[in-house]
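The other protein chains are all here in position, but one chain of the complex has been omitted.
Labels A and B are assigned to the chains in the order they are written; within every chain, residues are numbered from 1.
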Amino acid sequence: MFGNLQILYAAPMLNLQLIIDGVLIGAIFALAAYGLALVWGVMNVKNLAQGDFVILGGYIAWYAQKTWGIHPIVMMPAVMVILFIFGWLLYITIIRLVINRDLFTSLLATFGLGLVIQQALNLAFGPEVQVATSGLETRTFFAGLQIAEIKVISLVLCSVLALIIILFMKRSRMGQAIRATSQDARAARIMGIDTDKVYAFTFSLNSAICGAAGVLIAMTWNIQPFYGITYSIRSFVIVTAAGLGNLPGVIIAALGLGAAEQYGGFILGLELQVAFLLIMLLGVLGYRQIQMAKLRQVVQ
Amino acid sequence: MHTLFKSTIAIAGMTAISLLSANTAHAKVDGDTITLGSAISFTGKYSTNGIHAKNGYDLAIKKINEAGGVKVAGKSYKLKVKYYDDESTPARTAQLLERLVKQDGIKFFLGPYSSATTKAAAPIIEKYKVPMVEAEGASRSLFTKGYRYLFAVLSTSEQYLASAIALAAELAPKIGKKATDIKVAMVFENDPFSLDVRAGVVEDIKRFGMKIVIDDKMPRDLSDISPTLRKVQAVKPDVLVISGHSKGAATAARQIKELKIDVPMIAMTHCEAAKIVKKFAGAVDDFLCPTQWAETLSYKDKMFGSASEYDKLFKATYKGYKNVPYQSAQASAAVQVWKDALQRANSFDPKKVRDALSATNMKSFYGGIKFAKAGNNIAKPMVLRQIQNGKFVVVAPSKWASHPVNFPRKPKN
Partner (left out) sequence: MTKLYKGVDSFETNERKQLPFYIALLAFGIIAPILFPNYILQIAILWVMVLFAQTWDIMGGQMGYNSLGNVTFFGIGMYVSAIVQVGMVYDVGQYTSAAGGAVGTAASLAVGQGKFTADQYYEGIIYGILAAGVVATLFAPLLGWLLFRLRLAYFAIGSLAVALTAPELIGSWQWVGGGGGIAMPVHPGSADARSEFFYMLCFASAIVTFIFIKWLYSTRFKLAINAIRDDEDKAEALGIYTLRHKNIAWAISAFFLGISGAIFGNMTGFIEPLEVAFPTITFGIFMVAMPLLGGKGTFWGPVLGAIVFHIAKELTWTYLLGWQWVALGMLIIITVVFFQQGIMGWAQEKWPSKFGVVIDETAMDARTKEEAS
């Protein structure tokens, strides 16, 4: 570990590299996390299959490229539509039934769902790690700083997507309906909003967002049927850190997590990748506890 | 009416168990067939190579049966394998082997894939005194425990990258350095096999007086080694050594290409099994890949012919192979060992068979096979190949080398 710290100290550009790498990948985490925040905030469903939706999206893009040569970025809207429909179907069959149950039901049901998705992907595509090629280069800048073009493009796409979603939530009727339902479902129903449809839409929207994230992940990193759980944990960490309604918070937390992971992986070694995530999770939760305690003190 | 409840359970239990006992029909020798047993990885992290190995086993079985089968005590027998999927999990391998022995009555075994699963298998076969010829567990610690029923056709782990390090020492002057100036970076998967390979590499590095500048492990899912590669960019070692089974090899090749890593020598295990030439073409040029077997070597035997004839036969039988991985070749060799030993023992008595196995001294398309007392093969060396212009060519040891080494490395992206 100290050897690694020494390397960081001796090569300052490396620090910048790690931060940039982290921020670029964090943008994609932010997408998946925001979707989770939506579903959690509006429907109180804690979707443990979040990461598996991401991987699923990645596989669709990869498969399309492998079979028909369609470039993943071109495929992205299609992936989003496919996953939207998928999410809708899931809602009608399973999710609808777990919404108003106790906290654990949604967790376990989505866990089972994740398991099915993982195994189905494994059966369909095999356990190999796959990558979708973007055909883009890695550019080298001053002092050996490397930035892959695809990562920058994915950052741009994430931002565009985030913007579209924000506008949608603010301006469109469905967006307003979603926000109303998340504030008070009963009141929304009284006002004539079909909360069932709102829930279906929210869940499907989440699914689509995850799909988009998956396409980007397939290009910038890699996918494998069982990688989903790590993304699920990441999303939970980010949402926990940021709080549910807080989109800017989600973005900052996600970028921060991305950078922290890069650093942690570098210093501690990647064999402790999940351990590091857990430390982050506990740290964040601990911090929240302290915050809550302080708040309680103030109130008292 | 509690009895209703109780009887339901009882009936369910009986049904299940009777269904399960439907399996016991297979004994090790049944009529004209000798059934070998194998718990191997069809699913899970070792599945790619598990399937390569299975294909190897199956091809040899087919060839042997076509050529008349195995002759024991004047009678000809066909060979057959009973497979179970151990899901790449050692615990499952152990359980399935017990099952093969106790429920399926199998007495002769072929190995699982990977050192971890073989390490779990070994105590079981020792316990039941049923011999196993394995072709995919190279960890040398398998052969330091005094096992008497375990026989391995492949070379042990510490030999994998030894010749690469020796080569680096020899070629150091080409980049203006002495052997003792060489800086080595290494990244290994955190599993029994890779750690044994690492132990071998560390010993060799010490022997030559080289220096280790990076000593990293891969993450559990072998998905990403970019932190290590970043360190490589910062520290600029002379040699980069990688071992992480097929998945690790694929990740490494891809990320080395992406990050444009430039190191004079890159040595990596499992290149062929990871199909890196097919996937990454010019970017993996000049990689050094140790191999247990190469189709260009001049081994031959009566059944498969030469190594290159085996290569052709394999590619004709199984689609999608640009290079035949050595995992398949050594699996076929393991079956050949069984045929040879059973015929020499001329009996199915496990003790006689075990003694016959121990006395094996044969030549095959895969190489010479002669077992030391500990069970490992001492008649076949590990060979080092380099990817030159998209082809694997043997560069070490010099007895088998067909081409000179390209050093330092000049990839074409």
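Everything below uses one rule, namely that contacts are C-beta pairs under 8 Å (C-beta built on N, C-alpha and C of every residue); 3 or more make two chains touch, one makes a residue touch a chain.
For clarity, every value in this text was computed on a predicted model and none was experimentally measured.
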item	value
Hidden partner chain, touching residue among B:76, B:103, B:180 or B:361	B:103
Chain not shown: contacting residue from B:140, B:275, B:354 or B:409	B:140
Touch criterion as defined above, residue of A:74, A:92 or A:123 at the omitted chain	A:123
Missing-chain contacts mapped onto chain B	1-3, 5-6, 9-10, 12-13, 16-17, 19-21, 23-24, 42-43, 85, 88-91, 94-95, 98-99, 101-103, 116, 119-120, 122-124, 126-129, 140-141, 143-146, 156, 158, 189-192, 194-196, 199, 217, 220, 372-374, 376
Touch residues of chain A, complete complex, unshown partner	46, 48, 94, 97-98, 101, 103-105, 107-109, 111-120, 122-123, 226, 229, 233, 236, 240, 269, 271-275, 277-278, 281-282, 285, 289
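FYI, only the chains that are shown with their structure count from here on.
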item	value
Distance between the centres, which are taken as Cα means, of chain B and chain A, whole angstrom	38
Chain A residues within the chain B interface of the complex	4, 7, 10-11, 14, 17-18, 21, 122, 126-129, 131, 138, 140, 144, 146, 148, 221-222, 224, 226-227, 230, 262, 265-266, 269-271, 273-274
Residues of chain B that touch chain A when the two form their complex	43-45, 47-48, 190, 216-228, 230-231, 233-235, 247, 250-251, 254, 258-260
